[in-house]
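Just one protein chain is left out here, and the rest sit where they should.
Order as written gives the chain letters A, B, C, D and E; numbering starts at 1 within each chain.
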Amino acid sequence: MSRAPLSRACAALLRRDLVLAWRQRGDIALPVLYALIVATLFPFALGPDLALLQRIAGGVVLLTVLLAMLLALDGLFRGDLEDGSLEQLVLSPQPLAPMLGMKILAHWLTTALPLIVIAPLLASLLHLPAAAMPALLLALLLATPLVSLLGAVLVALTAGTRRSGMLLALMLLPLCVPVMIFAAGALAAAQQGLPWTAPIAWLGAALALAVVLAPLACAAALRIALDA
Amino acid sequence: MSRAPLSRACAALLRRDLVLAWRQRGDIALPVLYALIVATLFPFALGPDLALLQRIAGGVVLLTVLLAMLLALDGLFRGDLEDGSLEQLVLSPQPLAPMLGMKILAHWLTTALPLIVIAPLLASLLHLPAAAMPALLLALLLATPLVSLLGAVLVALTAGTRRSGMLLALMLLPLCVPVMIFAAGALAAAQQGLPWTAPIAWLGAALALAVVLAPLACAAALRIALDA
Amino acid sequence: MSTWIPLWLHRLGSPPTFYAFAGRLRPWAIGLALLLGIVALYGGLVLAPPDRYQGDDYRIIFIHVPSAWMSLFIYAVMGVASFVALVWRIKLAEVVAMESAPVGAAFTFITLATGSLWGERMWGTWWTWDARLTSELVLLFLYLGVIGLYHAFEDRRQGARAAGFLAIVGVVNVPIVHFSVKWWNTLHQGSTVNLFGQSHIAGDMLWPLLTMMLATKCYYVASLCGRARADLLALEGGKDWVRRIAAGEAR
Amino acid sequence: MTATAPATPLLEARALRFHRQDEPVFGPLDFRLHAGELTLIEGDNGSGKTTLMRLLTGLLRTEHGELLWRGEPLRHERCAGEVVFLGHQLGLKAELSPRENLRVAIGLYGRREGPDIDAALARVGLAGYGDEAVRRLSAGQKKRAALARLLLVPAVLWLLDEPYANLDRTGIELVNRLLEAHVAAGGAALVTSHGAVSFHGGAPQRIRMHG
Amino acid sequence: MTATAPATPLLEARALRFHRQDEPVFGPLDFRLHAGELTLIEGDNGSGKTTLMRLLTGLLRTEHGELLWRGEPLRHERCAGEVVFLGHQLGLKAELSPRENLRVAIGLYGRREGPDIDAALARVGLAGYGDEAVRRLSAGQKKRAALARLLLVPAVLWLLDEPYANLDRTGIELVNRLLEAHVAAGGAALVTSHGAVSFHGGAPQRIRMHG
Partner (left out) sequence: MSGLRDFLAMGGYAAYVWPAYAVFFLVLAADWLAPALRRRRLLRELRGRIARQEARERRGTDASTSLPPAT
């Protein structure tokens, strides 16, 4: 008889989530397609004024990616909660926080990463100047895991409730505002040719903090949620 | 023993869906809050330039409402499919098309209507000129049921598949573009003080057609989807 | 002295005792609130002269500012009570935290509404996305989130734990609201009333403002008492003392 | 109950087979079910009982063999309202109470003369639970709420897929009594189960899946 | 199996009660479960068997009475990895195959010496179904896939909530044999059921809910 080592457990869980995501790759593609739809419809909604589009391109891409992520966030624990897998995970002899960290990682890999990959495409659909591209990508690389991590805590909090949808959105809003402010700040500075490291550094610091604290908070929240 | 008359069955189903929506009112509020989040984040994403905001306000509100609706569309049959209620509905002695019409109506009432109600608020958060408000509301009143009806057919088609998400999005995009073009056209005209009845009339005609045909198509699609 | 206070607190911590205590405190608190409120309104609306620059419009200050202060104060109370509830699992702390939220949300809403009305006149727009206004809006969302989360759970105590958790996380926003005018340059004006140093406001405007602040504090206490009583009834629904009340009011 | 001529069976299968992606699920089956008869479908796990049921409801399409309803090819429109199906998924909305769920069922299927909702709930042992959300019921209580539907809607043929699962002894008794009463009143029933049936109205016919 | 001093029971409940919003769900219970023992939990639908199980896993908090694990208050960290729970929800991902599901379980819970995944699947009668998506299995086959987990993970205490539901006769036999082997090897099990248990290793202890 052998206890499962933590690393093995993490690998098993990560692998499971990635395989599941691959099996349901249609659902991964959803946020990406959603972002594409937004980017496609935008010129129709505003009329084909190139200068206008160019001006708002960076912000729109950021916003779209963030919103597409929020879309997928709701499903982070839903499947596992409904079929009893979450109970099995909580009852396993592994510490919960790193396990949840793995789930969040898998979620980021399967929802945010594809979005980041197509972000340059979206940006050029909206005629974002190429000079701003590095800032956009860097901002997304830092902002998306931050949203994943913080969002996961909120999703865990609402996991035990019936009305999760609204609550989640309610609680996510205050969280997204600062992330958005810093990311958009970096982007705007880059678009104007100003230095944009300061807001990026802030995002990085917040991310470092969240990587450590969010899984713990998530575990605590989930235990509260399951106790019903 | 008494057969259930169609009107009674319609009422029962409509009532059930409305009660369910009320019990899970958090989930109704989700699209609304989502739209609010978009409207809130937009100024952050673009910077607080009043003239710019004002210029894009109409299009953004339209797009936001449409996207928020698409968000909720995915769940139209999911719950009923998972707990077996859909089978019970299909097996009932009622013609399926009007029953599905009721479900679509309930869905429109619970997702689109709240969005239309808060649309003026969103519009004024983004400083849309008051003169364009009637056009906005009318466009929404016609465009949203159209999207609900056409979307329902697609949802029914994808109900039996695993990769519903992506398929749905893929098929919805070409459907949303014309709706968006007409609605945005009306709005742009109104914002410039031009007559805006023509695009609205087109939307109305499309809606009339959809009200008759969409439930029938939806019923046929659903029967195909369940046969697995 | 050092022994009876904990003892008294412990006794008060028992739900039926607190229920009775809150019932007795409530009329006094609301009476005082009304009295102070009337005095403050008389002072503010009638006695105080029109402002040199703003005319009579500034009179919104007498409700805007006390409400704004209360919105922050109540959040702080809620945060502390949530912390106590989560760490020591005291039922009464849960009740205080959760029942503070609606009152706080009400004051936050008032702040936003009156600020908007005032802004429409002063800044020519009822809303801009500056730091103070936005962080206050975020505060409202936090309150609503706490309330929603609390009621979303079937089990109230579970809901209180989850919502308390959220409340604690959200405490970060309180200093942001307060210092936003200092940290970022905003349209909203900076601090004018200074409790400890020199206030930049005329005396006959200051005293109604401070009186109104006391009135709102008293109102909070009174409202909290009423809400906590109702919540205790829900929370202790299975206990005999509540069933006796239920049976008593049936007649 | 609607009376049928005793000669034509209510439901008849002739050389009925089912394939899923060209793999056979169950072999050729022949059976007849008359009004007033109970038929048990027996078979191991995975032998195709649930699949057969779904075929009989018309949810799955019959591609090999024939399935006749009162002598004519079974089509949904023909048997609609005369068949009620209770499967592994109970078809109850978790957020509604049993009472509300049953009210919807009546709205869709119509109502047989006989007990009203309260009486039906009492009969299945859910008195006092009529207004609780189904989500909050135990596994067996959910099953009972679904069974109450049988008492309320006017259907000649009951298709019950493992009605005994999750029920306690009184619950199993209850299902047996419900079946007896239904058959005695001229109804018919097809039941799958792994052995809990004890039927006092004559030996039921049996269909063995996988021979 | 880990050997325990026969004196301290593996699991002990003292005046254990559970309330949901101040409404009692089940009354005070006292029982002891030693290694090598099987205990049946009996009770009608809705009597609180599932609730008791969830309490024993530590998912629900014990608020009234005591629950001891090897003599110390039961806390998740203390019994983690020694307890395995099989409830109404099987905890299988529908999109994965039984083999993949079991591999995850082993990753999380570790692996007992004994059969490997293929052998376990064969033992529960799923040979040949190892790579089918769980979604495509019949109700009983799903249950069997969940039971295979018991064979693979190292746990002393099995908490099985209605393991017999949806199983055919050989499946019921299978569960009985699994339980016997587990108990013979020094494990312990708590099982709820509505009557399918037939145990050859001495009369099991019984807990009556709502006695």
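Methods note: a contact is a pair of C-beta atoms (placed from the backbone, for glycine too) under 8 Å apart; a residue touches a chain by one contact, two chains touch by 3 or more.
Small disclaimer: the values here were computed from a predicted structure and weren't measured.
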Considering the complete complex, identify which of C:73, C:118 or C:165 is in touch with the unshown chain. C:118
Counting contacts across the full complex, list the positions on subunit C that touch the omitted chain. 45-46, 50, 55-57, 59-60, 63-64, 67, 102-103, 106, 109-110, 113-114, 117-118, 120-121, 219, 223, 226-227, 229-230, 233-234, 237, 242-243, 245-247, 249-250
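Assume only the chains that are shown with their structure count from here on.
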Graph distance between subunit A and subunit E, where chains that touch are linked: 1
Looking at Cα centroids only, farthest away from subunit A lies chain D
Could you state the distance in Å from the CA-based centre of subunit A to that of subunit C? 34
Find the geometric centre of each of subunit B and subunit D from their Cα atoms only, then give the gap between the two centres in Å, rounded to an integer. 37
Multi-chain contact sites of subunit D, meaning residues that touch two or more partners: 88, 95
Provide the list of subunit B residues touching at least two other chains, using ranges where the numbers run on. 23-24, 26, 40, 44, 162
For the complex, which residues does subunit B have touching subunit D? 1-4, 8-9, 11-13, 15-16, 19-20, 23-24, 79, 82-85, 87-94, 99, 226-228
For the subunit E and subunit C complex, residues of the former touching the latter: 19-24
Given the complex with subunit B, which residues does subunit A contribute to the contact? 23-27, 29-30, 33-34, 36-38, 40-42, 44-47, 52, 55-56, 58-60, 62-63, 66-67, 70-71, 161-170, 172-173, 176-177, 180-181, 184, 188
